[in-house]
Structures are given as C-alpha cells and as structure tokens.
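Pasting in a structure now, in structure tokens, and then I'll have a few things to ask.
In this view, the complex is presented without one of its protein chains, the others remaining in place.
Moving on to subunit A:
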Amino acid sequence: MPLKRFLKQPLQRLSDLQSKYNIFTSISITANKEQTNKPLTNYVASIKDNIVTKDLPTTCASHILENFKSPYDATVVKLLKQAGVHILGKTNLDEFGMGSGGVHSMRGPVINPLYPHEQGMIMGGSSSGAAASVVCDLVDFALGTDTGGSVRLPACYGSILGFKPSYGRLSRFGVIAYSQSLDTVGILTKKIDVLRKVFQVLDKYDTKDPTSLNDELRGLIEKNMKAKKPLKIGIVKEFNHESLPSVFHELYSSFLKKLVNLGHEIYPVSIPSVKNSLPIYYTLSPAEAASNLSRYDGIRYGYRDSKLDIKDGVLFAPTRSKFGIEVKNRIILGNYNLCSDAFKNNFIKAEKLRVNLIDEFDRIFRFPNVLTDSKGNPEGLDILVVPTSSKLPETIKDFQEQESKSPANSYINDVFTVPMSLAGLPTLSMPLKEKTPIGVQIVGQYGDDSTVLDFVESLS
C-alpha cells in the first residue's frame, strides 16, 4: 500500500519542501503493514539518520558511511513499526550529530522552514532535519538524538516541542554513538498528546542496551511518584539571562506570570557547577567521539579509499580523511584529551566535575534520584525553567563565518542545554509563542519525566 494515502500532504509538496529545506537524506513511500488497532496506527514519523533502519540507508550525513545499510533496526525503530507507525524517511543532521547549526552535513545544511527559504536561516542542530520535518507538517513526530542539546535547540528554532527524556529511558541500541554517556533519543512534535503517546511506546527497558534503565529502577521511580500541586519551580541564577535578546525577556516574563497565576511557586536557585558545564562537555564528548569513531576503517562497511589503507605509517588514514571538518576537529580534540599526558588533567577532572554537577542537581530537587541514591530534598523543587537558546536563529552564512573565526563560537550555543545532558535529566523545550523561535526548557529530576510532561500538558 502506498504511503500517500497516509500522508497528510500530497507527494508533490514533499518534494518541494525537500528541495527547499533539505530535510531528508532518504525517503520511503512504502507504508507500514501493521495498521489496525495499534497505539500509533496511521501516525507518520521521520527518523534521524544516525538511527539505524533496515529499509533505508543510514549515513550519519557522513561520506564515511556512504551507502551504508544496516542489517537490523534500532530498538526504537522496531517499537515504532510494531506500534503501527509509517516511517517516511531519514532526516538530515550534522555529521554524526556533531554540531549545533545543522550545517555540517555531506548533504548540505538544513534550512529553517519557519522562514522563507531564500533567507537561508539555520534550523539548529544536530537534529536539524528532524525538526524541519515536523515544522513542515510532513510527519506527526520525529525521532532525533540529543547529546548536548541536539533535539532541544532545533525544536526551539522551529517553535515546536523537543523532548529529551531521562538518560536510559529510551533504548540506544541501534543509535550510532557520538558520545554515549550523553546520547539520548528524543522526540520532536507539535502536540503534547502525540509526544506522550510516542514516549509511552518507546519508554521500555532494553536488554540490548547496557545503559538502559532496568525494570527494577523503573519500578522504584514509579513508587516515588506523588501528585504535586502547586509545583515548586526554580529559576537558575547561573544561567546568564542578561545576554538573551530583548524579545525573549518579554515572552519569558509573561510566561512566568502565567505560572504564578496558575498557582505555582517560583524560586531562584543556585547551581554553581553549571558554569563548568561547557568545559566538562567539550572534554568528555570529543573523547568518547574519538573512541567511537575509531571503527570507521572502511574494511567491513562504508566508504573505503580505493588505493591505500595506510599513509605516513598511519593505518586507515586515507579512508578516514573523508570525515568532515567538524568531526575531524572533535576527533583531534578527543584524542588530545585521552593522551596519557593529558588524561589525568583533563578527562578525570571532567568526570569528577560532572559528578559534582549531578550532586548539585540532586540537592535542589524534591524527587529522589534512583541512580545516585539521593533521597531528594523535602524542601526541594519539582521542575526548573531554563531558556533553550542564548540566540535567535541566524543565517547559515553568518553562522559559518562565526564558526570559521573560532569553533568555540558555535560551542557556546550549547550553554543552556548541556548541563541537563551531563546529568541525564528529562528536559522538554517548548515554544513561548506560536511560530516564534524562542523557547524554554522544562527540566525535571532524573527519572521524573512524567512531571515534566504533565506540566507542559497542563499549560496547553
């Protein structure tokens, strides 16, 4: 059965949008045969192209995985298929998920459909195509991955919902690792009820993923659940709000007023370690990336240099020169961090600081953390509200210019999203105004995804 029947839009529109915004890396118009009485029957979804699928190629938008087709489906893909979802295609991204602009792809940058495409505005990354597919209403929801903000930032720039669940809730089996102590599968959509349904389908323990949250701990979290009303909401001092654009401040203060009117209590709170987040993140994630990307040698799959396997005495250098510039930068940085001379000073220190950050989060939340055995602070907060981005979307040209001056310019963009990645906290970015690329993140304690979802639902 052709997928057209289920498409909310005619096929012609799909190809128009694709040529304008560069959303997909591959498209499939074969429909899912599982269609009756499944929880997500007739839903259409897109999958970020760093999540493996049997039916479509998986490229990570990298030359190194040119024409790679996985012999198996990722667990999240399998679960969606079983739930009756039609998968429309694989979406464009920053190569291997590395980037926050959506510009580092061998298929070219994704353009933000919130703006006329001639303006060439960035979508935000790395789940750029995922966000664009939702913004254009080509799909009901998209699966992305979020390592340091890769679901939340493009969701914010597309004025849609972007949810990064607690680390370990959604299986990573079949998600191509960038930095797997942080990588989290996320859901992008316009509707909170859709988000909930999809989350429910995917929120399962997977024995194939060693970091999957096991049933025992899930049960413990369930037991800790209590109905809370009103909520205690925290505003974190260390997130520098002054730097934000003035248009943000207007929307933000009316949002906070709305919360007060709904009877919630708002408190300022301090998390000193937040200021260490970027150094921690850019020490650990490139190191993990350098390690994870060592497998791309061209021998078993993917691109391989046709002539040489060795250059200047380095095995596989000719093949691996095909990585894009941003990926190469991070591999170099990562290998530097892992060098025996630097390891103790950088990597170990970063891991310690990461633990400190998690401890500080544990101290301000009321909900217990089952991973750290924190009992929860009885006087603590239920959720935090944090801006999603320090900037508004810019043109691709400006973004690339900034980046070419210093890669750090684009790294700074992650300042509001990275702390929650380091602590594995459930975080949902929601727009403050329709069709406006300004959003806030609703952050819950580890495992307390339902409070975050309930809260966002209560606002709609």
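Observations on the structure shown:
Quick note on the criterion: contacts are C-beta pairs under 8 Å (C-beta built on N, C-alpha and C of every residue); 3 or more make two chains touch, one makes a residue touch a chain; residues count from 1.
Just so it is clear, contacts and distances are computed from a predicted model.
Taking the options "Ribonuclease P/MRP protein subunit POP5", "COP9 signalosome complex subunit 1", "Glutamyl-tRNA(Gln) amidotransferase subunit B, mitochondrial" or "Radial spoke head protein 9 homolog" in turn, only "Glutamyl-tRNA(Gln) amidotransferase subunit B, mitochondrial" matches the UniProt protein name of the chain that is not displayed.
Annotation: of A:91, A:179 or A:429, A:179 touches the absent chain (contact as defined above).
Only one of the listed residues, A:226, A:300 or A:405, touches the absent chain: A:300.
Checked against the full complex, the one of A:31, A:74, A:122 or A:418 touching the unshown chain is A:74. Within the complete assembly, A:211 is the residue of A:42, A:211, A:395 or A:436 that touches the hidden chain. Within subunit A, the residues in touch with the undisplayed chain are 51-52, 58, 60, 65, 68, 70-72, 74, 172-177, 179-181, 207-211, 287-288, 290-291, 293-297, 299-301, 309-310, 314-316, 335, 338-340, 343, 347, 351.
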